[in-house]
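Left out: one protein chain. Kept in place: all the others.
Take a look at subunit A:
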Amino acid sequence: METDWSVIVEFIPQLLEGAKTTIYITMVGLIGGLVLGTLAGLMRAYGGRILNAVAFTYVEIIRGTPIVVQVMFLYFALPVLADLRIDPMSAAILAIVVNAGAYIAEIVRGAFLSISKGLTEAGLAIGLPHWKVLVYIVGPLAFRRLIPPLGNQFIVSLKDTSLFIVIGVGELTRTGQEIMASNFRAVEIWTAVAIIYLIMTGTLSLILRTIEKRMRIL
């Protein structure tokens, strides 16, 4: 079969639909992942022994297992274990929340602990409670250091959504696979899919780089 780029045109609307699903899973998943990761990261950095142990266990379990196994577990094993049936889309989003959350926890912990202890002491010394020191002084400084590694994690999570092909979520990779199965145009379709991923990750990079430039690292 000769390569014929014009066949892509016909499938563009379908591929863009898939890309939309990819973006949706990534965005909702990362918002959840940010909340969960920030919480777990702060527990690791400032929690007592118990909170720290809980967060540590969570991070180690997730970092130590592949995301495909995690989503398979959520989708296939959870219904058996807990009689809890979830649809593929929810399983996909939840997988990103839980997976990205673990990596973000380590990013948050590292950023907060990298801020000089002297600044915390200076805040405490003027009579601020510890939580206010974290909110007004350490937090804003840590936030600036979060952005580069966070950007990296966002891109990783976006690409990880392609693995949800295993539970049949109609994201970009799955859409490509389906089109391919009907017309066998491997070169054209996978090229188009790759380019759409590049556009999405490139846009994300650009946004993060702009934010980074606006904020001085102190």
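Heads up, the rule we're going with is that contacts are C-beta pairs under 8 Å (C-beta built on N, C-alpha and C of every residue); 3 or more make two chains touch, one makes a residue touch a chain; residues count from 1.
By definition in this document, contacts and distances are computed from a predicted model.
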Which of "Tryptophan synthase alpha chain", "Glutamine transport ATP-binding protein GlnQ", "Glycolate oxidase" or "Transketolase" matches, in UniProt, the chain that is not displayed: "Glutamine transport ATP-binding protein GlnQ"
Per the touch definition above, residue among A:Pro129, A:Gly168 or A:Gly202 touching the missing chain: A:Pro129
Of A:Thr65, A:Ser116, A:Asn183 or A:Thr203, the one touching the omitted chain in the full complex: A:Ser116
Option from A:Val7, A:Val68, A:Ile86 or A:Leu141 whose C-beta touches the chain left out: A:Leu141
Footprint left on subunit A by the chain that the document does not show: 116, 118-119, 121-129, 132, 136-137, 140-141, 218
